[in-house]
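A short worksheet on the structure shown next.
Just one protein chain is left out here, and the rest sit where they should.
Every chain is named by a letter (A, B and C) in the order it is written, and numbering of its residues begins at 1.
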Amino acid sequence: MTAINYPESAPVVEENYLNVSYDVKSWLLTLDHKRIGVLYMITVTLFFFLGGFAAIMLRLELATPKADLMQTEMYNRMFTMHGVLMVFFFLIPAIPSVLGNFLIPIMVGAKDMAFPRINLLSWYLYMTGGTIVLVSIIFGGLDTGWTFYTPYSSQFAIGNVILALVGIFINGFGSIFTGLNIIVTVHKMRAPGLTWGRLPLFVWANYATSLIMVLGTPVVAITLGLVVVERLWGVGIFDYRLGGDPILFQHLFWFYSHPAVYIMVLPAMGVISELIACFSRRRIFGYEFVAISSLAIAFVGFLVWGHHMFVSGQSIYGAMIFSFLSFFVAIPSAVKVFNWTATLYKGSIVWSTPMMYALGFIGLFTVGGLTGLFCASLGTNIHIHDTYFIIAHFHYIMVGGTIMGYLGGIHFWWPKITGRLYNETAGKVSAVIVFLGFNLTFFPQFILGYVGMPRRYHFYPEEFQLLNVMSSAGATILGFGYLMPLVYLIWSLRHGKIAGPNPWQATGLEWETSSPPPPENFLEKPVVNHEAYNYHEQEPTPN
Amino acid sequence: MDKGFRFIPEQASEAASQVDALTLFLTLLTAFFTILIAALIIYFSWKYRRKSEVRPAETKTNYTLEIAWTVIPLIISMVIFVWGAKVFVHMKRVPEGAMEIYVVGRQWMWKVQHPEGRREINEIHVPRGRPVVLTITSEDVIHSVGIPAFRFKMDAVPGKYTQQWFTATKTGEYHLFCDQYCGTQHAGMVGKVIVMEPGEYEAWLNGVKADDTPLGSGKALFDAYGCAVCHSAQAPSMSGLYGRKERVADGGTGKIEDVQVNDEYLRRSILDPNDQLAVAPDGKPYARGIMPSFRGRLTEEQLISIIAYIKSLKNTPAQREVVP
Amino acid sequence: MSETTNKPHADTRHAATPEGTRAGHEHHIVPVRTYLLVFSVLMVLLIATIVAAKVDIGGAVGGLIVAFTIATIKAVFVILYFMHVKYSSRLTWVFAGAAFFWLGILFVMTLADYLSRPHVAPWAY
Partner (left out) sequence: MTQSTASIPDPHAGPLHDDHAHAGDAAQGGHGHSHPAHVAHHFDDAEQQKDAATLGMWCFLATEVLFFGGLFLGYAIYRQRYPEAFLIGSHHLKLTHGTVNTFILLFSSLTVALSVHAAATGNRKGIVRYLIGTLILGFAFLGVKASEYYGEYQEKLIPKLLFELPDPAHSEHMKELLEHNPRVKAAYDDPVRRKGLEQQLQLFFVFYFCMTGLHASHMIIGIGVMSWLTWRAHKGHFSAEYHTPIEISGLYWHFVDIVWIFLFPMTYLLRH
């Protein structure tokens, strides 16, 4: 192998994607994937804090067993708002649309996504959907829960159900187009020499995610469309009184919404693979296995949705099949965790802010994944179904997994996106606060669920109070932990140190261009002639 | 009900210990792997912390390891699958001669009917030591019968019957929850499962123990039937109602008139709630069919007690109002 | 936009490509004769399916199998020839196949529940 010299500083580039133009129009009509990624970053942050506000209100209310902070209708609207905003408008677009959009074309050495106009359209669909949902919330909201179970959502619920469903429907197409764009970009836009075996694992993970987006989202779109039709037209597609079947909705809904969990967590896994490799200064252990396990999760994830329906009156045989297949998601997930851990072995490890998020992710994802076994196993599923155990489990995956991954990724690529370094101490402190706050919030919920507290309860028996108080206390800490990065990252935009092209001495094409990158990403078309993560070829770097 | 803090709910059914055994196994497994991974992460990141003179080792694919940590989790998860499926099948296969109790969910109460015809609301009395199968359905949206102490849960799906069985092993009172979100008062759709000795259960089936005073038993009935769940948010409040003039709409013609709230009115409203519908503050009558008829479910004595209790309710400002 | 290249010179360049090879990125032009042939096959199949629907072939199940077999053949002809999949890269085959494979997952797994459920529908009658 040829020795590779990583320059201390890349040639100074005067023009970058941020300073080519400043007017509003050049942002709102931009076709540059980097700018679209930044637009997404701003808007998902907005939705995250709106959803987070709802979460804090819920936790405050649940600090006491009685209904005292708000009325029950309000509480129900609040948890629906929390679920809808977080799932559809933060977790699903967070990593693919922000980091994926910004990084994938650069990582594959392309000038842009394959379809820049469709990319912009995705953001507008997302914003249209989001605005419609916000309007539906401002004008009274809805209380169906983000799962929209029929016949409650189609016949009984009052509130702006139709409006919210239309918003989610439109947003769904934004998600589909993002997925389509990523797939085509990865297939067709790779730089010379960049074979599949050399792709960064972040690209692999987002590719797998995009397959789910393209193949799953249309099913939930048509399903929610049918709920709209039923509400508008008064026909009985899911209404038993008119011959419909409410369980059919659950099948169609979970066909997408279970794989949607992998839409959320797979890209985070991709981020973690990048961070672990960079801050251990080693090629990721078992690269092929980590790459293929992403595709395996995406595929097997489509075969397991029935475990959301073990107590719904599904047939026993159906339940058996779905339970059996559910365990097969555990295998590729376990493979990833073991490979990440093995990467640390004999590495050269730095506890930087992104690395702290990454290591936190591994721990929390391990707990989240293993508690998934309780949900996949028929015997235990019955007892914990629809209790706080489930809440705790999926928050370990979605918050402990996706949000840790997202924050880790934002901290890792922030210098690339903005050209500035943030305050490392502040970053580390907030990572620790997030980790501790998270565990205090959600660990008690495992016990709470096992002793029987059902989800979506506004008031509850007194004996559950202690655990709820712990959880609420944790939530305030967690909320604080999430606000900190908002502050110091924004502060860094003006006051942070200039990052230079490669502040982490990382490998990957995105680090071979300037920070922020030029409008077309590279001044010269890159050619790749080595595998990803060739850290062992670097000269040892001082701490 | 034990109000203390606990890690697992009481084991009050025959299935509970089976579920808990599997849970214990899974918990130990989770703890083992979590601690293993955490320990490795901490150890590695201390042992291999960055030192400027050390070059990290080149990564080589180790197929033995990869295969090992693919196959071992596979074996473990198949063990869990078989174990879980066994427990599940046991919970689903209703034994011969199980006593059948019907449970009907509706927004927001449980209506229960015993084989001998006795009905109750938000309470399920069951004998200890005898298999009981609950046949469950719903009148409106999907609910879910959840009894944590029995590790029991089954959805109440409108338009179809679902079944699951249990054998209670310990006398006492246990929580009955609605576990599937069903609308505004979902959290209020709770009740009790009361496990009695078989002899007591027989006696209970045959009669009701009256409380000492009409007022006391009236309050007890008002609570037990969950009246307050609706009559605080979705339906007119009972506070200060007695003796007032109330605006009502005729259930058939919709004609609106004012009536004096007296014993007779209250009695009619409990027995045939849909004949006259109270008018909400926004000028529209409350919806038909929300409140079930209590005809045949309350004895005359019980009716008198409830009316006595409603009479006693003075106007208190603590009542919540309906959200427009 | 270029407005000069409207002469059918491309025809001669590609006409020699043997039919049925997966030409990859080499562009392939299907002769008009093939299209007409495929269209006549589709017409025959259309008549066949109408005729089959008029007569009772093995009741509901038989009728279903016949109707869907014919429909599938029609769809395959459209996909292979009109949509040029026959002459396309392996990647196109994979994506065209994946769509139907995933549709299969949706159907098979859902029906696995429905068809193994003893269905008493009290609301039905």
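In this section, a residue touches a chain if its C-beta (ideal position, glycine included) is under 8 Å from a C-beta of that chain, and two chains touch if they have at least 3 such contacts.
Note that the structure is predicted; figures quoted are calculated from it, not measured.
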| item | value |
| --- | --- |
| Shown chains touched by the chain that is not drawn here | A, C |
| Residue touching the undisplayed chain, where the options are A:36, A:161 or A:183 | A:183 |
| Listed residues A:58, A:221 or A:284, member touching the removed chain | A:221 |
| Missing-chain contacts mapped onto chain C | 1-3, 5-11, 14, 25, 27, 29-30, 32, 35-36, 38-39, 42-43, 46, 49-50, 52-54, 56-57, 59-60, 62-64, 67-68, 70-71, 74-75, 78-79, 81-83, 88-92, 95-96, 98-100, 102-103, 106-107, 110-111, 114-115, 119, 121, 123-125 |
| Chain A, residues in touch with the chain not shown (by the definition above) | 2, 4, 7, 110-116, 118, 176, 179-181, 183-184, 187-190, 192-198, 214-219, 221-223, 226, 229, 233-237, 242-245, 248, 251-252, 255, 512, 520, 524-531 |
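The criterion applied here is as follows: only the chains that are shown with their structure count from here on.
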| item | value |
| --- | --- |
| Most centrally placed chain - per-chain CA mean versus overall CA mean | A |
| Length of the line joining the C-alpha centres of chain A and chain C, rounded to whole Å | 37 |
| Gap in Å, rounded to a whole number, between the CA centres of chain B and chain A | 33 |
| Interface hub residues of chain C, defined as touching at least two other chains | 123 |
| Contacts with 2+ other chains: residues of chain A | 240-241, 316 |
| Touching residues (chain side chain B, partner chain A) in the complex | 1-9, 18-19, 22-23, 26, 29-30, 33-34, 37-38, 40-41, 44-45, 48-59, 61-62, 65-66, 69-70, 73-74, 77-78, 80-81, 83-89, 91-92, 107, 140-142, 144, 146, 148-149, 151-155, 157-160, 162, 175, 177-188, 190, 233, 320, 323 |
| Complex contacts: residues of chain A adjacent to chain C | 187, 211, 215, 219, 240-241, 243, 248, 251-252, 255, 302-303, 305-306, 309, 314-318, 321-322 |
| Interfacial residue positions of chain C with respect to chain A in the complex | 91, 98-99, 102, 105-106, 109-110, 112-114, 116-118, 123-124 |
